[in-house]
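Heads up, one of the protein chains got dropped from this complex, but the rest are sitting where they should.
Read from first to last, the chains carry the letters A, B and C; within each, the first residue is number 1.
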Amino acid sequence: MSATAAAKTDWDQPGFAGGEHHEPSFIRKYIFSTDHKIIAIQFLVTSLFFLIVGGLLAVMIRWQLGFPGAPLPGGDLLPDTMAPGGIILPEFYNAMVTMHGTFMIFFAIMPLMVGVFGNLLIPLQIGAGDMAFPKLNMLSFWLAVPAGFIMLASFFVEGGAAGAGWTAYAPLSADGEYTGVYLGQQLWLVSLFILGFSSIAGAVNYVTTIINMRAPGLTWFRLPLTIWSLFITSFLVLLAIPILAGALIMLLTDQTLGTTFFLPAGGGEPLLWQHLFWFFGHPEVYILILPAMGIVSDILSNGARKPVFGYHAMVLAIIAIAFLGWIVWGHHMFMSGMNPMLGTTFMITTMVIAVPSAIKVFNWLGTLWRGNIEFHAPLLYSVGFVSLFIVGGLSGIFMASTPVDIYIHDTYFIVAHIHYVLFGGSLFAIFAGITFWYPKMFGRMMSSFWNKIHFVLTFIFYSMAFFPMHGLGLEGMMRRLYDPTQYAYLAELQPWNQFISISVFLLAATQVIYFANFTLSLWKGEKATANPWRANSLEWSVPSPPPHGNFERIPIVYRGPYEYSSPESDEDFYPQFVPPRQKTAPRPEPQPTAD
Amino acid sequence: MNWLLDPSFSTFGPDIDRLYYIILVITGLVFVLTEFLLFYFLFKYRKKEGRKAEYSHGSTKAEVIWTLIPFVIVVAIGLMSVSVWDQIKNPVEFPNPDYEIIVSARQFEWDAIYPGADGELGTEDDFTVLNRIHVPVNEPILVHLEAEDVIHSFFVPDFRLKQDAVPGMTIPVWFEVTEPGEYILGCAELCGIGHYRMDGMIVVLTAEEYREWEAGQIAFHSGERSPDEGDVVASRGDEEDSDETQDTGGP
Amino acid sequence: MSQAATMPIEERAPEPGLGIYNLKLGIWIFLLSEVMFFTALIGSYVILRFAHPDHFAAPGEVLNVPLTAVNTFILICSSVTMVKAYAAIEKDDQKGLKQWLLATIVLGSTFVGVQVYEYIHLVNDGFVPDAQAYVESGLAGGPLYSSTFYLMTGFHGVHVALGVGALIFILIKAMRGAYSSQRLGGVEGVGLYWHFVDLVWIVLFTIVYLI
Partner (left out) sequence: MQHGESAHPPYMMIWVVLAVLMFAKVGVSLVDMGRGMSIALLVLISLVSAVLVALYYMHLRFEPKKLWILAALPLPLIAILILTVIQEFR
């Protein structure tokens, strides 16, 4: 049945590998483009923009925390509703923290992971001409843009931007009366709702493409781990985002229509919001880390010139993390008044989720073991990822232990954890990925020298900025505090806050190096060959950048993506698309594969 | 930066601290081991001309080992945590308290409601003290935690105690303090623009002092005595208190 | 690309996926997320109802069960007409396709119409989402009743309305002869969505009106 159905129907729909290609106009080519590579670049530019917005907010947050009450340099440019005379107001501080978290998670890291790498790599690495649904792909991008700008606009409406944290706990977020923010909070909800559509559209595309459009010979266990992680991540997106969407709608009607889903006055349940939010929210953090893990696996193997250690275990670990990710959400709610028996259950499941992460870490170490490690910039970023992710993951163990979490919940220990997994983790992997695939995107190399400088400085300043936050948390410094010196025991810690803030300023300044390197290399960078990293996967078989439609002919895959230093090859790599030597026929039949 | 915790002053504080140190040691060892291996491998197997990396796809034995060992470790941490957690948070295991109060949080104040002369909460003669919670030392105290508007969080770092106060719910919280003194009470859940200054004080008195204080309060609240400087009366929207609780650090 | 286009088909055959063509697979995957969306709404309802039984009235006390039973029947009929449209085009029966599609559109619109009518009546009775107003209306139950009701049926109604829109689009394409037994992805895709929406209603009707 299935075979005939495939034969009958595969070609009756547009969008199958290749599709139709004619020379498009400028607008169709660069603005309303349906080419996955262009869409990836569009996502890259917009999400880097939002990364900078989020970063600037972070710098302002740190200014206030390091020097509470001191006028922000250049702060008099801000309207009086935010910072009169440059002095940041508490309501503006809350808005900044909320929007920092929101922009970073939803508009920077998430689109960078799934929007950029998903779009760029899925068709290229599986040997397809484009996504299954190119127009849907375009729609996905063009929904993300208005969502981002609605979010940005909310700063400038009456009452200012949402100030209830990125977690928007009800009732604080459910009624403007509590914060003075009405429209801002509503725009926050609407923006995320639209963004949800964008993400789901993307995920539908990715899953379909990966299932149906793999090149001949590219069986499931020959997929690069990047593809595996994006595949599993797409399922998380698909199943988690709608939960958020439902919750957002309920919160929105609480705000606007007078319903009381989360307002106890009308019988609502504040904890219901938290359950829904974290049922989405925990899978969300794995959405942010799984692609990073895939990218890092690929790059470590490439740098070590050695196959990924334990490929199957790596795949299983991704699946295990994704599955376990659904049954741990309560670890964000240990102190929320949740039934304490549930707390115990969630603690155990949370502990168990460290196991697949352990598998990943040890396999990365195994990959480096007995390698022949070439220290190119992407490898350095990836090593940075591994070393910092370990710290972030281990701090998760403290918080997972319910009694210890009693003390450290909602303190800077959590803030340290967030940034270790998200900056040290996700963002380092993004730096690695952008640097690694820059030639494929733009046809030029980034300056390796400046990348290395950037790596070293970022690593140092990053550690100076975020490591001490663990200590602040252990001293009992709460999160989302506009002015920690209000508490006597925290005022004593002010030197640490200043140290952190100054490190952050240096850290932010360091990012200019990357930004400049990125921009200048567009014109000045060394021209890239098709396969500058001597890598194995399919995207390196085509020119940099690949033409519209990617592949001259659909490639045939002969082996897994990690055949580095294989004895069968003279060189230390053996691309998936190179036919085996012993065969004489130039294009042999694809091996029949049991699927 | 200090990985050691300040001393704790509640009966369960040391249990939490002990767990913390156990986890610190375990994760510390894991941290040192993994980071050492990482940097050692980077150094040892750095690129050398003419050498080829070992062509190895992994080892099932190694996978099994490094799946099982972390599994055992984390589950052990989990099991060790259960009893401490139950002791602190599971109402079934609470000690029998002689003292019960209601603490009700609202935007940026803490109301401590005492039973009054009849020793019963929820009656006419209950009296309320603003932002200062007086309790006797060495006695289990049961707090019925409530919130009027949004979620707040009752956080006493020195007791290692934290519990969100959720509107619409009454959450039982207990603690027993081991030393008299004044301890900072903070709000650990974002609750609006005044979140950062929603501090209070737990005043821990000896049994005798406490009885005295209670009698004085009852007298005052029933109108038998005029206020003196020690009384902090809850009047809604009252905000002048914040300076008062500032200068007093830990004990 | 011309070269690829002229390549023999065997050489272009991708790695076997699910044996389901892209559009259909895509719709299925999209439906997974729809399931989760309704899970959020229906799940919240179940939980809130469990937590506050006093907010909800007995079946028929406030809501009009007979009217909705008829409406449910209409939606079930629209499912069968939809599937008949698909069966028709499978046999290359263009006329059948158009007729059954039209029937589905009419039934679907009727469903939405009846729902709007129902809403108007309910609102007039004081069954409104606003909690304050609900309490003042003196109706049985509490505000969670009306808010969960409008949340679930409203979003279901929006799905039906969007489905009608999609069906109209398909009908227009069908009139231009876009479909055949070899090209029926659009019809099948909309059909899947339509039946899914029907399926959700079967659940909603039960838990909102009958329990």
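The rule we apply is simple: a residue touches a chain if its C-beta (ideal position, glycine included) is under 8 Å from a C-beta of that chain, and two chains touch if they have at least 3 such contacts.
Bear in mind the structure is a predicted one, so any value in this text is a computation, not a measurement.
Visitor: What chains on display are touched by the one that is not shown?
Guide: The chain that is not shown is in contact with A, C.
Visitor: Pick from A:A70, A:M341 or A:V512: which residue touches the chain that isn't shown?
Guide: In the full complex, the listed residue that touches the missing chain is A:M341.
Visitor: Which is it among C:A69, C:V116 or C:A178 that touches the chain not included here?
Guide: Only one of C:A69, C:V116 or C:A178 touches the chain omitted from view, namely C:A69.
Visitor: Quickly run down the residues of subunit C that touch the omitted chain.
Guide: Here the touching residues of subunit C are 18-20, 25, 28-29, 31-32, 35-36, 39, 43, 46-47, 50-51, 59-60, 65, 69, 72-73, 76-77, 79-80, 82-84, 87, 91, 191-192, 195-196, 198-199, 202-203, 205-207, 209-211.
Visitor: By the contact criterion defined above, which parts of subunit A meet the unshown chain? Give residue numbers in ascending order.
Guide: 1-2, 235, 239, 243, 269, 271-272, 275, 279, 326-327, 330, 338-339, 341-342
The definition used in the following text is that only the chains that are shown with their structure count from here on.
Visitor: Identify all positions of subunit B at which a residue touches two or more other chains, and write them in rising order.
Guide: Within subunit B, no residue touches at least two other chains.
Visitor: Quick check: what residues of subunit A touch more than one other chain, meaning two or more?
Guide: 268-269
Visitor: List the residues on subunit A that touch subunit B in their complex, please.
Guide: Per the stated touch rule, the residues are 90-91, 94, 163-165, 169, 171-172, 178-180, 264, 268-271, 304-313, 335-337, 340-341, 343-344, 347-348, 351-352, 354-355, 358-359, 361-363, 365-366, 368-375, 383, 386-387, 390-391, 394-395, 397-398, 400-404, 406-407, 409-411, 467-468, 470-471, 474-476, 478-484, 486-489, 496, 562, 564-567, 572.
Visitor: Inside the complex, what are the residues of subunit A that reach subunit C?
Guide: Residues in contact with subunit C: 1-3, 5-6, 8-10, 12-13, 15-18, 21, 128-129, 132-133, 136, 200, 203-205, 207-208, 211-219, 238-247, 249-250, 253, 257-261, 263, 265-269, 272, 276, 548-549, 551-554, 587, 593, 595.
Visitor: In the complex formed with subunit A, which residues of subunit B make contact?
Guide: 1-3, 5-6, 15-16, 19-20, 23-24, 26-27, 30-31, 34-35, 37-39, 41-42, 45-48, 51-59, 62-63, 66-67, 70-71, 74-75, 77-78, 80-82, 84-86, 88-91, 107, 149-151, 153, 155, 157, 160-169, 171, 184, 186-197, 199, 242, 246-250
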